[in-house]
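Down below is the structure, laid out as C-alpha cells.
Shown here: the complex without one of its protein chains, the others still in place.
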Amino acid sequence: MTGPTTGPTTAVATYAIPPTFLGSRRSDRSAPICIAGIPLDLGTTNRSGARFGPGAIRRASRMLVDGAHPQHWVDPTTLPLADIGDFALALGDLAASMALIEQQAGGIEHLVALGGDHSITLPLLRALAKRHSAPALIHFDAHIDTWPDNFGQAYGHGSVFYHAIEEGLLDPRRMVQIGIRSPVPREVYDWTLARGVTPITAQKFHEIGPAAVAQRIAEIVGDGPVYLSIDIDVLDPAFAPGTGTPEIGGLASWQVQAVLRRLPGLRFVGMDVVEVAPAYDTAEITALAGATMAWEYICLLGLGR
Amino acid sequence: MTGPTTGPTTAVATYAIPPTFLGSRRSDRSAPICIAGIPLDLGTTNRSGARFGPGAIRRASRMLVDGAHPQHWVDPTTLPLADIGDFALALGDLAASMALIEQQAGGIEHLVALGGDHSITLPLLRALAKRHSAPALIHFDAHIDTWPDNFGQAYGHGSVFYHAIEEGLLDPRRMVQIGIRSPVPREVYDWTLARGVTPITAQKFHEIGPAAVAQRIAEIVGDGPVYLSIDIDVLDPAFAPGTGTPEIGGLASWQVQAVLRRLPGLRFVGMDVVEVAPAYDTAEITALAGATMAWEYICLLGLGR
Amino acid sequence: MTGPTTGPTTAVATYAIPPTFLGSRRSDRSAPICIAGIPLDLGTTNRSGARFGPGAIRRASRMLVDGAHPQHWVDPTTLPLADIGDFALALGDLAASMALIEQQAGGIEHLVALGGDHSITLPLLRALAKRHSAPALIHFDAHIDTWPDNFGQAYGHGSVFYHAIEEGLLDPRRMVQIGIRSPVPREVYDWTLARGVTPITAQKFHEIGPAAVAQRIAEIVGDGPVYLSIDIDVLDPAFAPGTGTPEIGGLASWQVQAVLRRLPGLRFVGMDVVEVAPAYDTAEITALAGATMAWEYICLLGLGR
Amino acid sequence: MTGPTTGPTTAVATYAIPPTFLGSRRSDRSAPICIAGIPLDLGTTNRSGARFGPGAIRRASRMLVDGAHPQHWVDPTTLPLADIGDFALALGDLAASMALIEQQAGGIEHLVALGGDHSITLPLLRALAKRHSAPALIHFDAHIDTWPDNFGQAYGHGSVFYHAIEEGLLDPRRMVQIGIRSPVPREVYDWTLARGVTPITAQKFHEIGPAAVAQRIAEIVGDGPVYLSIDIDVLDPAFAPGTGTPEIGGLASWQVQAVLRRLPGLRFVGMDVVEVAPAYDTAEITALAGATMAWEYICLLGLGR
Amino acid sequence: MTGPTTGPTTAVATYAIPPTFLGSRRSDRSAPICIAGIPLDLGTTNRSGARFGPGAIRRASRMLVDGAHPQHWVDPTTLPLADIGDFALALGDLAASMALIEQQAGGIEHLVALGGDHSITLPLLRALAKRHSAPALIHFDAHIDTWPDNFGQAYGHGSVFYHAIEEGLLDPRRMVQIGIRSPVPREVYDWTLARGVTPITAQKFHEIGPAAVAQRIAEIVGDGPVYLSIDIDVLDPAFAPGTGTPEIGGLASWQVQAVLRRLPGLRFVGMDVVEVAPAYDTAEITALAGATMAWEYICLLGLGR
Partner (left out) sequence: MTGPTTGPTTAVATYAIPPTFLGSRRSDRSAPICIAGIPLDLGTTNRSGARFGPGAIRRASRMLVDGAHPQHWVDPTTLPLADIGDFALALGDLAASMALIEQQAGGIEHLVALGGDHSITLPLLRALAKRHSAPALIHFDAHIDTWPDNFGQAYGHGSVFYHAIEEGLLDPRRMVQIGIRSPVPREVYDWTLARGVTPITAQKFHEIGPAAVAQRIAEIVGDGPVYLSIDIDVLDPAFAPGTGTPEIGGLASWQVQAVLRRLPGLRFVGMDVVEVAPAYDTAEITALAGATMAWEYICLLGLGR
C-alpha cells in the first residue's frame, strides 16, 4: 500500500496519499458503497485510451480529500466506502469483457464505476436489473448513444442505451439525456423520442440554466430507483479535452455540478463516470472532472444516510 | 485516396475516413460548394503554425460525419460539396501568396476556405468582389483587424479589414464584428467606428447573450450578400488554445454556435475559418472547433437549398 | 537587454519584445508602480512549479502591449511602470524566503507582484502593514486559504489568510473571497465566517453574475485602502490548467474581467497574481490569464491618475 | 483528394501534399506495391492508440518525398506504388478483425502494412502463406512476442509469433529477432530458442554493431522469401516515445537504418511497421521513424527492380 | 488496494496492476528489501516537480512485471520485496524534511528509495552510517553535486556529496562519479578530486564504453559495502527529459544498463534513483527509465540471494 509510512493522516501531502479513490484504505466488496475501475476501451469508436481512466481518476480524486463538500457539508472520507480495484476484462473481446463486467458487478450493494468507455454501462445495467426493475436514468452526454450499431457491430459505446432500452433494463419514459449535441441520424433521434426518452440538448441547457434542468430531471425520474451515468464528454472539450469523442458546444463543469447539487432527494441505485481518456488530457483536468463528478454523487449519497 | 478498401461506408471507423473535409470524395472545382485549404502563416504577428490548420481541420471534421445537424437536420454529406485541396502559395512572400490566393479563388461558385492566418481573407474578398459588389461582413474575432499596418508592413493578419474597407471590397455599414476584446490603439478603433462598422465586444456579448447578438447581426447585414469570416481566436483560449494571438475573456463555442444557428435566412456568398494553429492545440479541440464552425455554415447553406 | 537592435518600437514583433512585464525598459525601484516577480513554490501543497510563473507571465504580457485597454482606454505602457526583476529567495526554506520577500517589498510605493505560490501574499501584507493599517482584501480564489496549517506546518499557501487575519494585517470584515469552491473542513469555513469574511462561492457567482458581484465587493471594501490578490485557480481549469491545485466548477476569465472592470473607484494599494505553474499550462493560456489580470489592475490604476 | 489545386508538383509545400503514403496519388489494389493502413489496437496489452498510426505515418512520410534515398539513390515516388487506404475492421472484436485483415490482404501482390498493433502481423502472415510457404522473418522488436497468451486470451500483440510458428506460417530456423530486451518468462524465451529462432538482444546489438548484425541476418534468412516486421518499440523510447509498450535500452534509429541498408540482396515478400501510437508521440518523431522505416524498405525493393 | 477484483494474476492487464512498485502487495517495513518513495523537491535549483517522481516510477514499473530479467533471469516479483509507501515530509522546510527522512529510513534492512530530488541522499546516507561505516559510492549523474552551497544555502540537491564527504558518511577514495558533464567551478571540481573521488565524464564514457567503465568501477569500490545513487539526469535529455536540471551530451539508457549488469558481485547496501520530474516527461519515458534502473538493481540483489 503506498502512502506515508509515519505521521498522522493530516500530515500526508496530496501527492503522497495512496492512489485509491479518495485515498480509501478499505477494499472489500462488502462495503455499502464500492468504487471499481473498469479499464475497458474496446467499445470506443474514435480515440482509444479510456482504459487509463480509472487510474487517472483515482489519482485526481486525492485533491478532494481534505475537507467536506462546500455546500452539502458531507465529508465522503467518513462514509463506508471501499475502492475494490479494477475489474478483470478479456483482451480484444468486447462481448466477453461485457460478460465479465456483469458478473463482477453482481453482489455489490451500491457500485460507483469509473470507466472505461461507455460500453461498460450496458453490463452494469444488466447486473443492476437483477436488483431493480427498470430504473430511471439520468444520462449526461454529448451523444444519445442509441445508435443500433457501431460501424456495423452490435455493441460499442454508441449503442449502450439502444440495447438497454431494447432489453428492458431501463424505463425510457423516466430517462433524461442532458447535454446532447453531436450530429446524429434523424431516425436514431426519432427512435429515441418514440421510446419516451427526454433529451435536453446542450443549447437548451445553456438557454434555460441548471435550476430548470434540475427541476425537469426531478419531474421525469420521479420517486423510483435512479441510475446516473455521466459521460465526461457532456462537458465541453475546453473542460474535458481528455476524452475519445469530443463535441464542441458542451457544458461547463459548474453547470453539471449545479444540476447534481439540486438532486439530493432522488433514490440513486448506482452511478458511472466514463470516457476519461488521459492520453488526451491536459494537466489532468479531465481526470479531475471525472473524480469530482463521482465525489458529488457520493456526497449526495452521504446526505441521504 | 486513403480509406477502407472494403466494406460499406457505414462500416468505416472515424479515424479511417479519408482526411478530406467531412470525408468528401469529390474534388472538382465545379462543385456548387468548394472547400479549400489555404495553408498560409506568413501574415502572423505572433505564433506561426496556421499552415497546418487545413489538415488539422479536415481530420477533425471526420467526427462530424455520422449523422445530421441536431437542430437543422441537414446532413452535409448529402450536399454537392467538394474538397478541392490546398491552394498553392509562394514561400516567404506574403504579397505573392495573396495574389496566388486571389487567382485560385476565382471561378469557384461558393468557397469555404480553411486557413491559414487571417491575411487570406483579403485576397478572398478581392476575388469575391468580381462577383458581388461590397457584401456585408459577419466577422467573429478577438481583434478588429483594422490596423493600418503590421509592425510597419502594409499587409498582415491585423490589417485585413483596413485594406478591405479601403479597397471598397466590403460595405462597412453592413459589417459587424463579434467578440472583440484585444488591446487596440484608440485611433484604430475610432477609425473603424467612423467607417460605420458595428463592434459587439466579448463583454457585451456575455451580457446580452446570443439571441440578442443574432438579432443585431440580422439587422445590420440585411438582405444583401453576406460573407462570414470566423477567426477561431474569437473563442476563449480555453476553447481554442491552438491559435496564434489568443486573448482571454472570449466566447464559448456554444455561444458562437447559438448565433450561427439563428442565421438561416441570410444570403451567404462565402466563408472562411482562420487561425487554427495545431502546434499549440490540445487534444485537437481547436481544430474540432474550426471544423464545426465550417460545418455549421454548410448546414445553413443546406437549409436554403 | 533583449529586443530588436534597430528600428522604431512599432516595428517590434510581439515575440521580439524584451520579456519584461509589458516590455517595460524601466527597472528602478523608485518607480510609482513596480512589478516584481517572486519565483517561490516552497509553499505549494500539490503541484510545484509556480517558480516559473513570473517569467511566463512576463513573456505572455507582450501580447498586451500594442494598444489601449478596449474599455478604459488606458495604455499601460504610458504609465510610470518599472519591472524590477525577481526577488531573491532562500532555497528550500519557506520561512527565510518569506522574510526576504517582506524585506524586499519594503520601500516600494506600489507593488504588483507576480507569483509564485500564494504563500508570497503573507509577507507582502506584512510589508504593506507598515504603510496601511488593515486594508480591505479582494481575494479571488478557489480556496479560502484560511487553513490553520498545511500538512502540519504553520506556513504554506493554504494558510495565508489565517495568519494575515491572526496578525491583524487585514480587516476581515472588509474582506471578500470570490470563486470559493474546494472541499474544506467545516470548522475552517466557520472560523472564516466568524471573523467577518464574506465568501462568494463560484456557484453563487454563476447564479448572480459579475455585476452583482462587483456591487457586493464595492459595498464590502468601502473607501479605505484595498489589496487585490488573485489566485489564478479562481478560474476553472479549462481557463487556467497551469496551476498547482485546480478545482473544477470555476470562473471563466471574462467573468473575473467583468468584475474588475467595474471597480475603478477603489483605493488600491497593491496587488498580486499567484499560482501560475507553467509546466502544467497549455499553449501559455494560464500565463496569459495571469498577465491579463495584472494588466487589468494596472489599467484601473491608470484610470485614477 | 487534398493537395494544391494549381501549380507544378515541385511547388507543393510539404504540409500541402495529400496525406497518403509519400503523397501517392495511386490507390488501386493492382499496383505492384501496395501500402495499406491497418488501424487496429484491440490487441494492445498496455497503451492503446495504434489505430491512429496509419494516418500519422502517412502524414510524416511527406517529409521524405523531395528527392532520392541518399545512399541507394532510389526515388520511391518513381516506383509503381499505391496507397490503397485502410483495411476495414470489426469494432471491439479482435478475432473478427484478424479475419477481415487476412481477407483484405489476399490478392495483393506485395503489401507494405502500416499498423496498428502487432497483432495485425498474424493475419498478414496467414494471407502470405497462400503465396509463400514458410518465409523467413526479420523481426525488429523489444519483445519476442512468443507469449502463448495475453492476459489469458489466445490472441494479442504479444503472441503473434507463437501462433505464427505453431501454425507453420514461418520457418523459425530462418527467423531472427533484433533488439529484444523486455522482461520475459524464462520458459517463453526457451520455447522460442528451442524452435530455432535466433534472438539478437539490444545489448548484443550495441556491442557488435549494425554491420555484424546485418551479416548475421543475411546468414540466417538465406535466399528464400523473407518477411520484415518492424515493431517501432525496437527503438529506444527516446527515439520512439509514441508507442504502447516501451522498454528502455533500445536501439537508435540510425542503427536500424544501418542494418536495413545492408540488406539489398534479400528476397522480400512483404513488410509491416507496427505499434506507432500517436497520442504518446512528441513532435511526430515516432510517426516519422515509422514512415522512414517503410521508406527504407521500399527503397530496397526499388534497388531490386 | 487497487487491482482486479477477480481472476488469476496472470490475467491482470498492465494498467490494472496496483500502482505500487512492481505491483507489490507487501507493505511492511520488516521486509528484507523495502521500496519507499520520498516525494521531496525542496532542494531543487531549477525545475521543481520531483515530488511526483515516486508515483510515476511506481506506475511505470508495472511494465516490468511480466517475466524475468532477460540476462540475469531473476524475476524480482519473487523476491521478498515491500513497497512501504512514501516518507512523510515537512512542507516548505528542507532541513526538517531531511531530518524526517533520516528518521524514517532508520531500521530498514535494505532500502531502495525513489526520489524526489537528490537532496534525499544525504539523510539516507546519514541513516546508513549507523549500519555501515563509510561505504563506497557509485554515483551516476550529470553533476558532481559537491558544490559547497546552493544559491547561498547550505543544503540542496547540488551539495549532497560535499556534505556527505565532509561528514564522513562515504569513503571518497572509493567513490566514482559516472556521466559528469555540467559546467562547474574549477575549484569545486578540484576539491572533489583532492578528496580522492574518481570522475568518469560522459565524454570519457562514450569513448571507452560500458565494459571499461564497469571494470573501473569494480576496481574503485572494491569489496566493501557500496551504495548506488542514480540521478536520472545522467541520461541524456533525449532519454530522460522529465528531470529538473538536464544537461545535453549524456548517456543512453542502454549504457547505464550495460554497466549495472556487469556489477553482480558487489556488496550493495542501498540504492536510490532520483530527480524524475514527471511534469517535464514525455510519454512517461523518464519514469520508465527510473523504474528500470531500480529494477536492474533489485535483480542484482536477487542474483546474490
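Going in written order, the chains are labelled A, B, C, D and E, and every chain counts its residues from 1.
Here is the rule we go by: a residue touches a chain if its C-beta (ideal position, glycine included) is under 8 Å from a C-beta of that chain, and two chains touch if they have at least 3 such contacts.
This is a predicted model, so every value here is computed, not measured.
S.K.: Who touches the missing chain here, C:I84, C:A202 or C:A240?
M.R.: With C:I84, C:A202 or C:A240 as choices, the missing chain is touched by C:I84.
S.K.: Which subunit D residues would touch the chain omitted from the figure, given the whole complex?
M.R.: Residues of subunit D in touch with the missing chain: 7-8, 10-15, 63-71, 73, 75, 236, 238-239, 252-255, 257-258, 261, 282-285, 288-289, 292.
S.K.: In the whole complex, what residues of subunit E lie against the chain that is missing from view?
M.R.: 45-47, 151-152, 180-186, 188-189, 201-203, 206, 236-239, 241-242, 245-250, 252, 280-282
S.K.: When the complex is taken as a whole, what residues of subunit B touch the one chain not shown?
M.R.: On the subunit B side, contact with the omitted chain comes from 41-43, 45, 47-49, 51-52, 90-95, 119, 150-153, 155-156, 279-280.
The rule we apply is simple: only the chains that are shown with their structure count from here on.
S.K.: Would you pick out the residues of subunit D that each touch at least 2 other chains?
M.R.: Counting only residues that touch two or more other chains, subunit D contributes 45, 47, 51-52, 91, 151-152, 280.
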